[in-house]
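Accompanying notes for the structure given below.
A protein chain is absent from this complex, but the other protein chains hold their places.
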Amino acid sequence: MNDIQHLINKINKFRDERNWRQYHNPKDLAISISIEAAELLEGFQWINSEEALKTNKENIREEIADVLIYSLMLCSDLGLDVKEIVEEKVVKNGRKYPIR
Amino acid sequence: MNDIQHLINKINKFRDERNWRQYHNPKDLAISISIEAAELLEGFQWINSEEALKTNKENIREEIADVLIYSLMLCSDLGLDVKEIVEEKVVKNGRKYPIR
Amino acid sequence: MNDIQHLINKINKFRDERNWRQYHNPKDLAISISIEAAELLEGFQWINSEEALKTNKENIREEIADVLIYSLMLCSDLGLDVKEIVEEKVVKNGRKYPIR
Partner (left out) sequence: MNDIQHLINKINKFRDERNWRQYHNPKDLAISISIEAAELLEGFQWINSEEALKTNKENIREEIADVLIYSLMLCSDLGLDVKEIVEEKVVKNGRKYPIR
C-alpha cells in the first residue's frame, strides 16, 4: 500500500472509531481547511519567517498537519486520488507558467 | 521512493526550473495555503455540498490540489516529514478525543 | 442617521433589489468574509507592504470594501450594533492587554 493511502486509512479509522463522518460533509471539510490554514498563519503573525520558526515551530508543525489531515479527508470523501490531482495541477501550472 | 517524496520532488523540480524558491519563504507559503483554502471554499459559497459537487467539481479538485501543493512545499522547506507529522497529530487528537 | 446605518441601508437596498437575502444565511456570510479576506491577502502575496501598495492599491481598496460589506451585512442580519460591538471589544482587549 502506498504512503498516502496508509495515512488516509489512519485518518478514516480515527473518525470512524468516533462516528464523526456524519459531520464531515464536503462543505464543512472545506471550511475546516480554511480554519486550520488560518491557525497556521497565526504562527507568523506580526513576525518574519525566521522569528516564527524560532518561536512557534511546534505549533506550525501541528497546524500544517491539521491542514493536511482535513485535505486528505476531503480527497478520500470525494474519491480523488492525491497523487493524480497534484500531478495534474503541476502539469497545468507548467502550461500557465512556461519555463523561460 | 515513497509517493509523498515523489510528489515533493516534482513540486520542487517545478519551482527550481523557474527559480521561484527565492519568493517561497515560510510565511508567504503559509499565506498561500490560506489563499488557496479560500479559493476551495469559494466552490461551496451560497450552496450546499451536493450542489457544489455537481456545479464546481473541477474547480474544487484543482483548489484542493493547490492547498496540497503549497503544504507539501512548506513541509519540504521546513524539513518536516509528512507521514511523521500527520501520524503524530492523529495520535495527539486521539488523546484529546478518546473513544467513548 | 449615523454613517454606519447609512452604509448598511445602501447594502441592504442593493441585495433586496436583487432578492439576494435568500442566500445570505449567517454561515454563508461568515464564509464570504473569509473568502474576501483571502482575496485582500492575495494583494500582498510574495511581496512586502510597500511593493503591494505600489502595485495592487486598487485591488486592495476593493477587497477591504468587500470584507466590510459582508461584515456589515452580517451585523445587520444578526441585529448587532457595529459601534457597540467594536467599542465592547476594544474595552475587552484593554483588560486583556493592560497598558504598562
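Going by the order they are written in, the chains are A, B and C; count residues from 1 in each one.
Everything that follows uses one rule, which is that a residue touches a chain if its C-beta (ideal position, glycine included) is under 8 Å from a C-beta of that chain, and two chains touch if they have at least 3 such contacts.
In this text, all values refer to a predicted model and were calculated from it rather than measured experimentally.
Take chain A: the residues that touch the chain left off the picture are 23, 28, 31-32, 34-35, 37-39, 41-42, 44-46.
Considering the complete assembly, chain C touches the hidden chain via residues 2-4, 6-7, 10-11, 14, 17-18, 25-28, 30-31, 33-34, 37-38, 40-41, 43-44, 48-49, 52-53, 60-62, 64-69, 71-72, 74-75, 78, 80, 82-83, 85-90, 92-94, 97, 99.
Convention: only the chains that are shown with their structure count from here on.
Between the Cα centres of chain B and chain C there is a gap of 27 Å. Each of residues 31, 34 in chain A touches at least two other chains.
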